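One protein chain is absent from this view; the other protein chains keep their places.
Presenting chain A:
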């Protein structure tokens, strides 16, 4: 593409004193998953939310402008502000890329990426010719322009994840929420998709919040890494990495990267102390 998809978006996500509790099973006390989380993301960047499995990362992510979990008020207390306005559900500026990529098996690659425009909200904002061009552009950006007539079942896992990325990016979101999106990919594809994501982010700077439990992934992609402790999750560490992307293998082996990795592992293990059950 000759020009970036969008100018850097002004956006802020502000989480204030977020606590999340789930009611305990009969007779059990309620379970606190998130404990007083304060986090502010106010520029287009990649923020990695790193923490042990089941620590409440996904729940936290869903509060940032996506669909809240069903059946329990989310958050239990605290406030979520997006661009300064309280937010309590799906936000127009935020799009989620799911762990299981949620591509529709009955729709072609093209129709999957064009799916948002089947919804009234987006159909009213764009003319047909406009959004058709946006779909083509998003498909080209993820390198699937030649696969647009295929069905998801005919694609590999990595290609499917790229379809999901294209569907999210087609709306040119200011906030891109990613819930362990590459978790199901093999190592090789995973690396390729990570590189693709940094390239897409360069073309279309937006606030990416990326949940992972993979330390290497956090170091490879993050402008900022927020480490969450295990239950109840608190922010155990929060630092920035200034090394530009894509980050080379040489950098990954550098003293800086190795020190950061040790720092993260230290926080993760430190936070796990005293826990009866830890799954990392």
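Definition applied: a residue touches a chain if its C-beta (ideal position, glycine included) is under 8 Å from a C-beta of that chain, and two chains touch if they have at least 3 such contacts; residues count from 1.
FYI, contacts and distances are computed from a predicted model.
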There's a gap in the complex where one chain should be. From "ATP synthase subunit a", "ATP-binding cassette domain-containing protein", "ABC transporter permease" or "Cytochrome c", what does UniProt name that chain? "ABC transporter permease"
Determine which one of A:92, A:243 or A:261 touches the chain that has been left out. A:92
Specify the residue from the set A:48, A:63, A:87 or A:171 that touches the hidden chain. A:171
For chain A, which residues touch the unseen chain? 66-67, 90, 92, 95-96, 98, 100, 102, 104-106, 115-116, 118-122, 151, 153-154, 167, 171
